[in-house]
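Here the complex is missing a single protein chain, while all its other protein chains stay put.
Right after this comes subunit A.
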């Protein structure tokens, strides 16, 4: 595959975002026919911009693109698609009210002379494509009723229906659960074997190594190198991405845990129609200890977080923090005891449209009287601004100003603001729900450092993560949730990923 003829050449591409951000700095790269070519790099390294230039979504300031031996210049995505190059974006843009086939044929509908859609033919054409690529989709299903993974397939099929030869995928695995990823990879491999060229943007190195034929690494708008996947390692890729060595082994120093901070007793949550979400949980998190919660998504993690935070009321059981019974506290009362980093940055963690400083002071402004003046009637904006500037500095946030809208920050910087805000609350107990999901290697490492720092300070940390590697990297103890039950409570030294994995999947250790 790596000896296939070159299909696309991008030569000396330069892209400047006004006023002065050099997004692509003289990038030259080639893509071969029938290969899976990954483009890796940290957020802001320019990998998405490079693909957008190829796809005609944005225009390069200089440089040229040679496609099938001819120089091309796409002014808009429609031209790229017509030439056979299509891109699936990270956020899935479909019409939930329409069926799968309606979404796919939209814009190129087969019609009769009256302008009436030829449903039978449209369905048949879509069905053919589904069968051809073995996509396992129901063309008549409404998109609102299908899973995220299936929606992603619809996006890919939309392009295949338009007969593209080159598929650009922008971090397609970010929206998938771990169980859905192998299926996507199998489909991409089939497409590649059928002669399609796949350009795969990602920052998950394990995935990239597993899937790709060749890998191009980008850093700060420059191409570092293109290497065959078989001839590199994760360490090497990470070094090229970050520009220095990245440590994948634990830096957790041994430290005897203190007394219990969080104590959960007989916690159960039963839904109205009888389904048990949490089944009699009992555990502690002690001072200076990181406890990781492992489990396949949907086994009670969501409900555990909700009951700890007071978003959902448990059916029975009690929750203590430092011997204070918080079971019947409302959310604000709990916030005096709990720092909380929620899973969804844009929904629960912060307001994307608010300016950065408003997101930075949330919760603080209710708990700390220094944020208000005139007996709480007005916000002390001067103090709030100062607080935000300190947070930006202390947590290495890259932001244009405290007044910039939160959504203009990169994902990594958004998460740094939220983590910074929560850690500054000075509570003894810290609840982290997927603290590094969707972050690049550099930001992830930074957040991990912060988590280890608060452990050293003697705070108690409960961390929920879908990333088993992260759990093993940070935790002192691992709890495993399976169908709402605690099926494992294991010190990290006495277990291994295989054992935890089989607890996650089956609720017990396989006897072999």
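Basically, a contact is a pair of C-beta atoms (placed from the backbone, for glycine too) under 8 Å apart; a residue touches a chain by one contact, two chains touch by 3 or more; residues count from 1.
Please note the rule applied: contacts and distances are computed from a predicted model.
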Chain not present in the shown complex, as UniProt names it (candidates "Pyridoxal 5'-phosphate synthase subunit PdxT", "Acyl carrier protein", "ABC transporter permease" or "Cytochrome B oxidoreductase"): "ABC transporter permease"
Residue in contact with the excluded chain [from A:102, A:165 or A:303]: A:102
Touch with the omitted chain, as defined above, among A:5, A:18, A:69 or A:115: A:115
Contact footprint on subunit A, counting only the chain that is left out: 77-78, 81, 93-98, 102-103, 106-109, 111, 114-117, 158
